[in-house]
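Scroll down for the structure; my scribbles are underneath it.
Note that one protein chain is taken out, while the other chains of the complex remain in position.
Right after this comes chain A.
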């Protein structure tokens, strides 16, 4: 099919450039309620995403139009689809840029779990068996639900400049809910993890941790209201630094959505640890450890923030030309430099400190840099001991809160985040009691 699409694109002289990305996806999915099967699914799909570029003139100025179509495996009239896409692209006026022309070396990344590649359904039932075997050990906690997804993606990228690369990637997702309590008081812990290698996911440990959080929540209270030191661990780390990734992009700069300036501090008068932010394309089990990016260019390692100073923007092909800056390729896994002290020392000298393991929802705003969320699982540590907390909200902003941030020397990988296992803010606003 890809050959047919390529031939149809090449014979059309109104096309300035083209890109094709094919994705063949095979997925097995298993859903349980408590410990019985609710549904078993098999998903087999093939899609061809085609980008068609048209160069035209408007009032004597060259303009580039881009149209995206999704062609199905059994498409009968490819030519008509392409004609329609060209017609639309002719109306779209953008400052021209050149698509990726190749010339860089591609490294094969180890992003394939052989278990997923060979026997997805078998893998799901292997996890199901493990899940059942752990059930007794978490009592009085109990199961609410389990969802498992094992997916194999074969991706091929090619463009009109001769770039042609393939990549194979696997993804394993697990979504568990564990309950603890009784008829009068019952608490839950929801845990969602996404990894490349299921072999590297310790199911028993994840379930036991969920059971502990659910059971601890039975004795939880609201946090106190006011400004307190807060330590983020586990789930919130996955998104905490995403506004910095956006703010350091060529896209944010070109679209005037970033206030960061090269060679200046990312926050004024920072007293805490200085942040170092890198794109790391070689993290084993990292979700962004892939061979190439959306432009077909190899993913690279680079540093955008070093010791709190904004060093350079990252640019994909388009914004590299627009901003007349180095083409770095898209951002890979987010690596944050670790600090000098252990997370165990975070409580030193603090009368009351909060630890947050999960929020109900945590999505920092990429443009304004503000963040906040309701505490789902956390702990208050003070001279009174360790008390579970739940409810109430924590809020802050990159501009203010990152002035006093402390990074643990211990490291963790979660999703596409590789960095300190614990991040302490000296002062965040808490709304609680």
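Worth a mention:
Basically, contacts are C-beta pairs under 8 Å (C-beta built on N, C-alpha and C of every residue); 3 or more make two chains touch, one makes a residue touch a chain; residues count from 1.
One rule holds for everything that comes next: contacts and distances are computed from a predicted model.
Chain not shown in the complex: UniProt lists it as "TldD/PmbA family protein", one of "TldD/PmbA family protein", "NitT/TauT family transport system ATP-binding protein", "proton-translocating NAD(P)(+) transhydrogenase" or "Sugar ABC transporter permease". Annotation: of A:12, A:84 or A:303, A:84 touches the absent chain (contact as defined above).
Set against the missing chain, the residues A:188, A:265 or A:325 yield one that touches it, A:188.
Contact with the chain not shown here comes from a single listed residue; of A:347, A:382 or A:429, that residue is A:429. Touching the chain that is not shown, out of A:92, A:282 or A:427: A:92 (per the contact rule at the top). Contact with the chain that does not appear here is found for just one residue of A:41, A:62 or A:130, A:41. Within the entire complex, the positions of chain A that touch the omitted partner chain are 27, 29, 31, 33-34, 36-47, 49, 65-70, 72-74, 84-85, 87-89, 91-95, 144-145, 175, 177, 179, 186-188, 190, 192, 225-226, 255-259, 359-361, 363, 365, 367-368, 370, 372-374, 376, 390-393, 395, 399, 429-432.
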